[in-house]
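Just one protein chain is left out here, and the rest sit where they should.
Moving on to chain A:
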Amino acid sequence: MPEPVVIIGAGQAGVQTAFSLRDMDYSGEITLLNGENFLPYQRPPLSKSYLKNSVTDSSLIFRNEQLYESKQIEIMQASTAIKINRQTKSVSLTTGEELPYGKLVIATGARNRILPFDGGELKNVFQLRGLEDAKRLRLELQKKPKIAVIGGGFIGLEFASIAKELGAQVTIVEAASRVMARAVCPTLSDYVQKVHLARGIEILLAQKIVAINSSSDFATDLQMHDGSKLPCELVLVSVGIIPNSELAEAAGLTVSNGIQVDATLHTSDPDIFAIGDCACFPSDFSGRNIRLESVQNAVDQAKTVAENICGTSTEYGSIPWFWSDQSDLKIQIAGLTSNADTTVVSGDPATGKFSVCCFTNNRFVGVESINHPADHMAARRLLAAGRKITVQDISHPGATLKSLAKS
């Protein structure tokens, strides 16, 4: 009988691991620990369509309850691990139980980073991570409040787009000199920023907030380091995430910007894997250890781990890709592009549909597309095939990513 598998965390990575194991005919016991008391669900819509009331809770669910039963995946709701006992190969649960494992998969994800000053506890200061957060924000947005969004990353911009669409007044405060600086190249940051400004979203760049001023448990304004104040009725804090690696660290596993794993996604313990937002892995694609926060990474790492539990020795090497919906901007990124030193625009930004091809040290590292999924798919094919396209290739008159992918 194959060993029992315990998966800590029922986000995209954890759920995918369980179902991929069954798809690969793994016959051992599978237990999935879900910290929430709701069937595992998709998070990407929470900062997008869900806020507009256009998505029901049930349509966020990955898999029906019956499917967990028929696939014999035991899902433990509202329970999670509090300790990993590597000597006895078991995990201690919040419920007091002790669950033995043969193989353990840590898919604990991440939590929102909090501000380095007080204010997070105020009644009109929100975060956006889980369904409950999104539900509360959805209600608040109906009041069309004056909103301050702290952090101009994907989540902040997605939320701001919807809030503006719903009639709120929105100001984004970003510490860096451009929006989405961690994820995309300056060309794309500038374009997206202009679109948001044109829609009436205010964006303050290179602005540091030093305090949230309040009155009777409600934030009233943000205090800037230059002495100015930004009045607000609702604050969204979206300043990035922190990997949930404490369980692993307490168990003596190597942790450095997340739980360190090798190319086959094993932690420093051969019976324990870590995947998804919480895992830091050697990326062949970027040539260094990285941690990715994306659906693609969670899903593809889950599949690799399932294969390795089934007895292969598969190295993880998928091409990273991710997306963001901001009003009518569909932003798609293939590869890792934020550190590009050379960019070439393909198509005409004036049409609202174009791509930015990115190079680092003359190496093709990825493509950022605006409203151009065909370019995005072509870029993924080029990257997956290891095609070494050059600045000259894409600059050639008439050249498109699609034509290059076909040649």
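Please note the rule applied: contacts are C-beta pairs under 8 Å (C-beta built on N, C-alpha and C of every residue); 3 or more make two chains touch, one makes a residue touch a chain; residues count from 1.
Keep in mind that, in the parts below, contacts and distances are computed from a predicted model.
Enquirer: What is the missing chain called in its UniProt entry, if the choices are "Alkylation response protein AidB-like acyl-CoA dehydrogenase", "Transketolase C-terminal domain-containing protein", "Sugar ABC transporter permease" or "2Fe-2S iron-sulfur cluster-binding protein"?
Expert: Hidden chain, UniProt protein name: "2Fe-2S iron-sulfur cluster-binding protein".
Enquirer: For the chain left out of this view, which of A:N85, A:S268 or A:N371 touches it?
Expert: In the complete complex, the chain left out is touched by residue A:N371.
Enquirer: Using the definition of touch stated at the top, determine which of A:L51, A:L99 or A:V299 touches the missing chain.
Expert: Considering all chains, including the one not shown, the answer is A:V299.
Enquirer: What is the set of chain A residues that contact the non-displayed chain in the whole complex?
Expert: 19, 42, 44-45, 48, 56, 58-59, 61-64, 66-67, 70-71, 295-296, 299, 323, 325, 330, 332, 371-374, 377-378
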